[in-house]
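A single protein chain has been omitted; all remaining protein chains appear in their positions.
Letters A and B name the chains as they come in the text, with residue numbers starting at 1 for each one.
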Amino acid sequence: MVGLNHFLILTSILFSLGLFGVITRKNAITVLMGLELILNAASLNFVAITRFTDVAASGQVISLFIIVLAASEAAIALAIVLNLYKNFNNVNVDEINSLKE
Amino acid sequence: MNTQLTIFQVLIVLLPLFGFLVAILPPKSYKKMYIAEVGIMFITLVLSAVLFFMKIFSLPDETIRSTFTLFTVGGSDGFNFIVDLTMDNMTVALLFMVSLISFLVHFFSLEYMSHEPLKNRYFGYLGLFTFSMLGLLSTGSIIFIYIFWELVGLSSYLLIGFWGFKDEAASACSKAFITNRVGDFGFFLGILMLFITYNSFDLFFIFDQIGAGKFPLGSEMWLTVTGLLLFAGAVGKSAQFPLHVWLPDAMAGPTPVSALIHAATMVAAGVYMIVRLFPLFTETSFLIIGFIGGFSALMAATIALTQIDIKKILAYSTVSQLGLMVLAVGVGAYHAAIIHLLFHAFFKAGLFLGSGAIIHATHSQDINDMGGLRKKMPVTFYTTVIYSLALVGFPLTIGFLSKEMILTSSITLGSLSGNYIYFIFAVLTSTLTSFYIFRYVFLIFFGEPRNHHAYEHAHDFNIFIKLPLIVLAALCFFFIFTFNPITLHGTWLTDLIFRLPKILLPDNVTYSFLTNGAEGSIYSEVYTHTMHASEIVVTIISLLIISGGIGTAWYMYMKKKLVPKVPEGFLGKAYMFSQKAWYINELYDVTVIKGTMLFATLMTIIDKYLVDGIINLGAKITMILGRFSAGFDKYVVDGFVNLVAWINGLISMILRKFQTGKVQTYLTLVMVFIVFFVMYIFSN
Partner (left out) sequence: MIMELFDLFFYLFASVIVISGAVTVLNKNLIYAAFALLILLSSVAAMFFILGAEFLAMVQILIYVGGVLILIVFGIMLTGQVKSVPMRENFVYLLIAAVFTGLLCGLLVTGITARPDMTLSADIASTPIKMLGNLLISKYYLIFGMLGVLLLVILIAAAGMARNNKE
């Protein structure tokens, strides 16, 4: 019988996959995809908790906000990526190390 | 009234200082500045004349003093340093004399120094000198006398060295300064003696204390020593033997300066000082003072006989006349000394200005370049003759009056005490004086011109040269000062101007005939009586020696037309002895200067081998210790510091690996630490 824990484990795996992508991929767009994975994991968590506990529809509202934020984040992130490409002529995150000293 | 006079006095003293400041600041127009300088001196002269008459005729008996405390040393009951302004009849007379001669010299210098490039500096120094001299006369505090004393010495130094590009002037100013130091050292010791005894610089207070029987270190002998130490200052400043050597050399300065400083005023400061300190001297002091004065007078007169530099003749004449003044103090004739000081200032300044005119005309100081100048320079000639007559003490001139007072006083002392040495000194000096000064006149103005080139160009100059000569010559006649041509005793001059000081010393300490007499007299009745009796004798002797001296000069230089040259035989040796100024400079060269050099060499050797050796040894030891210390520093201290640095570097090497600048690495680190943190929480 599938319960809340199944969903939580699923989102944990999804989150870990997203995190792995964020910290290991070179390409900034792939990093962005990893971020989408993490956001979806969170979103799914909220919905599942709404379903299995007695919190009315608050979780779904938060999920809605997350989707909105994810969309705006994607828009900004892609604008940044395009600017990066313009300035460095690639979008490899590990080669963009201007933060160093 | 007193306040008014004090204000006048302050103005008179400070105006020349203002002139000095005007001259040393860069002026807009030099011509205007010179006019301003002479104008300032003229205002000073007018003010001092007004002060003189106001003081003499309205407050003749008062000594006006105004003092204020500048600062206090050592708490409320400590020593007060007091600024002191004192004015008595002697002061105002001398203030008038100094400002008159200073004004005339300023006026004379306008023409005489007209071709000098640094005229403004010259006028500045003159102003500084006049300020210092007037200040010296205006104070009754011995420390202020000392301060102004040094200031006049300084301005004398500056003015002698005005042509410092000449070696002669440069060494002369140093010589004047250093020789004066010797005397001033004694002067300062004397001041210290007075101060430690009386804890005050106020002369009048000190005199009162002496009158009350309080002597330095409690004995009369120490009072004598103090007096002689103070007299040492006068010996230096007034060029008395043995410190007279600087004055003839000081003639390297401009001639108007010689007239003002080295004939009329500054050198008289020494005489003024011993007159001011008159109540301080004991009988022994007076003996020594009189002897030194008489000896200097005679010695300088013998030297002046054979000099060929016209300014040197006048310089030795000045030494001689100053010696007579000091002698007058030594015989107790306080008023004779100060009157001779005053009168001598007029005719000696005139002689110097006349010689300046001659030098300006002939561009030479050598008496052999002159002769026959009376036709070319009539004004200079007539005035110089008048000054010379005044100097020898010819009747109807002021010189007769003052010299007669000195002779009378010394013969009176001789007949009272049996000590005729001072009288002999004075008579011999007067005889020689009348010879050498007419030798000067005859050789310059009479006879054939010995240097035709100089003779052709000689002429009298414009009003700037003539006016001072004429004014000073007019002052040489007796009727300016008194209506009695024979003697000054009992006239208004001695009665009013030179109010005699109170003699407070006990009779056994000072001369017995000096008493604290009533009604303006310090002399005992027997003294006055003897003096009156000897007056006629002195007049006759005086006339004899004058005519003898002038006659000899006339015989030698007019009749036989001798020219100055070294004669043969023993007389030649004597001549050289005189011309070389008794070889005193050479003696000093051998003893003092060579001795100093020898001592310096000795000290150099000691310094080089002993002191340097010790220092080098110390340096060696320090170096060895330093090496030791350096090794310790290098290996132990530095090693420790390097170890710490190395450890820090190692840690940094590890840590900097994490600082890649890559966002993902940071994120990974964050993740790793979150994992550890969560595991830590779970493990609890």
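As a working rule, a contact is a pair of C-beta atoms (placed from the backbone, for glycine too) under 8 Å apart; a residue touches a chain by one contact, two chains touch by 3 or more.
Quick caveat, the model's predicted, so the values are computed rather than measured.
A.B. asks: Even though one chain is hidden, which residues of subunit B still touch it in the full complex?
C.D. replies: That gives, for subunit B, the contact residues 664-665, 668, 671-672, 674-675, 678-679, 682.
A.B. asks: May I ask you to list the residues on subunit A that touch the chain which is not drawn?
C.D. replies: 1-10, 12-21, 23-27, 29-30, 32-34, 36-37, 40, 43-44, 47-48, 50-53, 56-58, 60-61, 63-65, 67-72, 74-76, 78-83, 85-86, 90-91, 94
The criterion applied here is as follows: only the chains that are shown with their structure count from here on.
A.B. asks: Between subunit A and subunit B, tell me the centre distance in angstrom, where each centre is the average of that chain's C-alpha atoms.
C.D. replies: Distance between chain centres: 106 Å.
A.B. asks: Which subunit B residues qualify as touching subunit A in the complex?
C.D. replies: 659-664, 667-668, 671
A.B. asks: Flag every residue of subunit A that touches subunit B in the complex, lowest number first.
C.D. replies: Touch residues, subunit A against subunit B: 19, 22-24, 31, 93-94, 96-101.
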